[in-house]
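For this depiction, one protein chain was excluded, whereas all remaining protein chains were kept in their positions.
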Amino acid sequence: MTVRGLSLDELTAAVAARSAGRLHAEVDGAGSVRITGFAPLAAAGLGDLSFLVNPRYRSDAKVSRAGAIVLTPADRDALRASGQCPPLIVTDEPYAWYAYAVQALRPPNDLVAGVAPSADIGTGAIIDSSARIDAHASIGAGATVGARAWVGAGAVLGAGAALGEGARLHPRAVVLDGCRVGRRSIVHSGAVIGADGFGFAPLDGQWIKIPQVGNVVIGDDVEIGANTTIDRGSMDDTVIEDGAKLDNQIQVAHNCVIGAHTAIAGCVGMAGSTRIGRHCQIGGAAMFAGHLVVADHCVIGGGTLVARSIETPGHYTGSFPMMKNGEWQRVAATLRQLDALRDRVRRLEAGGGGDQA
Amino acid sequence: MTVRGLSLDELTAAVAARSAGRLHAEVDGAGSVRITGFAPLAAAGLGDLSFLVNPRYRSDAKVSRAGAIVLTPADRDALRASGQCPPLIVTDEPYAWYAYAVQALRPPNDLVAGVAPSADIGTGAIIDSSARIDAHASIGAGATVGARAWVGAGAVLGAGAALGEGARLHPRAVVLDGCRVGRRSIVHSGAVIGADGFGFAPLDGQWIKIPQVGNVVIGDDVEIGANTTIDRGSMDDTVIEDGAKLDNQIQVAHNCVIGAHTAIAGCVGMAGSTRIGRHCQIGGAAMFAGHLVVADHCVIGGGTLVARSIETPGHYTGSFPMMKNGEWQRVAATLRQLDALRDRVRRLEAGGGGDQA
Partner (left out) sequence: MTVRGLSLDELTAAVAARSAGRLHAEVDGAGSVRITGFAPLAAAGLGDLSFLVNPRYRSDAKVSRAGAIVLTPADRDALRASGQCPPLIVTDEPYAWYAYAVQALRPPNDLVAGVAPSADIGTGAIIDSSARIDAHASIGAGATVGARAWVGAGAVLGAGAALGEGARLHPRAVVLDGCRVGRRSIVHSGAVIGADGFGFAPLDGQWIKIPQVGNVVIGDDVEIGANTTIDRGSMDDTVIEDGAKLDNQIQVAHNCVIGAHTAIAGCVGMAGSTRIGRHCQIGGAAMFAGHLVVADHCVIGGGTLVARSIETPGHYTGSFPMMKNGEWQRVAATLRQLDALRDRVRRLEAGGGGDQA
């Protein structure tokens, strides 16, 4: 896609500024080359910025027609050695540099402030004059919408809920009564923040509903993916700390706490009162039983069922390996007898003969 | 959070009434203490009601500053023995008692009856005069909305669909054409009731769509979680019986039947024509192949893949245990050879030497 252009020199300055000076890069080639778009190495053409981070794409880099490539010093040396190449932007953090470059070249659309005539605004709601409320949105009584915040088409902000400065509810996102979304946080379409937690007490074979009176509190710079659900707390609040990133179709039950800067891939589920530490990385479709604590800096493999607390940072996994179906049928049948197999080995070790086949 | 207050004596009477006399409690302490909110044992303060059910929170109870604690006679004795404590509400069913107490202290907001001007009401729809229809809701032609029912902002009730007395569609919930929701049932935001079942017939490498002509029929006192989907039947209806409780992000395919008073945790999936019995408890992310029958009173562990019918009530599980990643890699590699390992044990039992390493 085409964007407004910046020269490599302008882009390097823009990234340094956006990263508050944390990212420096050296342009190895003509700094006047103009970047107007982005593309993967294999598809890039004149004017496109591309990046090399994953070693499996090195061969693509060698033949890329990109306008410029962001990469590490080591990859620069390898690429230069292999022959002619486009201008290179050399940095220790090429992926983060690329992220800021895209932000610089393609900032979110400027908001035209204002409230669409078809939006429904409840009594006593306070909407900053620089905010934007789109068609068919519903803002509940007493809700607040901060400066430069955006409520997309048909999104809902419940009664007494709060949307922070620069935060964004994409079309059809729902933030229910009393919940709070921090500054610059993004809630994608179809996400539901603050539905009732799943709280019922058993009595005589029936389930008695426990009204859920907590809220959901989402910190600053959080991102919540499409169709993800985060339930309100039963008594306390459910909390998503600053900088956490949640992908699509994640289920966070009542009273969970997700630590700051933790990233959670799609389809993860979390039962009630689970506390995930800070700086964790949770693979897709991992599932957490309730009332657990997971330490900071844990990495959980995709599809893992976490049924107990994890007290030590580390990389944890639990998934059945994929096999050809016939092989799997044999292995699965044997697995059912694994306990018996161990007993047979014990008997052999004790010097006994086999009595089973 | 703060609610309108009741004294412990008033609360005890209210719970007895709400439970139709099934729940009795004795106030051990000053029955005049006023309850104005709820909090977990560790966070509770003056005026907060708290409960003790899970033994792991006994130590919290000993130092809790709660206004009152609901607990069993055994826990009361233990707590009294450990020293001074707040007024105690003693009952054999503390969790159910707590549930009714919260209901008594915090009934759902009174509905102000009426139809929002921006709601879209189809021809021939019949809306009870005590019902409430919020902004941007859509009520299809010929649909019916019962007494004291609520259709939240932007929710959809399709043509010919029916919403029972006191039932609630939360904001953005969707109940499509011809589907029925029973009395007092709740459909949370983002849930979709009555989308087409996944029905296609293969022909020459393509898929021919089978129009789905059944409906979804939801009984009384059912709860359907946020972003849960329940597909319409292909010919027959898909049925959710009275009192069943479904958490968020559950997928129920066409022609399933979920038995009365069964509780299903989040992220569960169910392929077509599966019949779950009554009074079952299904753990999160359990998955059911199609055309199965599960007996009444079954408990299914989280993450279990149910690939065959279950004829006997019991507790069933099937999930790979979590390990440190390095350990998992070794175990998973060995698992692939499990069949061969069993054969090696057989050879040893038969007196043969080993020929493999």
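Chains here go by letter, A and B, matching the order in which they are written, and residues are numbered from 1 within each.
In this section, contacts are C-beta pairs under 8 Å (C-beta built on N, C-alpha and C of every residue); 3 or more make two chains touch, one makes a residue touch a chain.
This one's a predicted model, so the numbers in the text were calculated from it and none came from an experiment.
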Candidates B:Val102, B:Val156, B:Val181 or B:Ile276 - the one touching the absent chain: B:Val156
Touching residue (missing chain; options A:Ser7, A:Thr72 or A:Ser118): A:Ser118
Listed residues B:Pro107, B:Gly124 or B:Gly314, member touching the removed chain: B:Gly314
Contact with the hidden chain (one of B:Ser19, B:Ser64, B:Thr144 or B:Gln249): B:Gln249
Chain not shown, touching residues in chain B: 118, 120, 136, 138, 154, 156, 158, 172, 174, 176, 190, 192, 195-196, 198-211, 213-214, 227, 229, 231, 235-236, 249, 251, 253, 267, 269, 271, 285, 287, 289, 291, 299, 301, 304-308, 314-321, 323, 327, 330-331, 334-335, 337-338, 341, 344-345, 348, 353-357
Interface residues of chain A (partner: the chain not displayed): 1, 3, 19, 22-23, 38-40, 43, 54, 56, 93, 95-96, 98-100, 102-103, 106, 108, 116, 118, 134-136, 153-154, 170-172, 186, 188-190, 223, 225-227, 243, 245, 247-249, 261, 263, 265-267, 279, 284-285, 302-303, 319-326, 328-329, 332-333, 335-336, 338-339, 341-342, 345-346, 348-351
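Assume only the chains that are shown with their structure count from here on.
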Averaged-CA centre spacing for the pair chain B and chain A, given as whole angstrom: 26
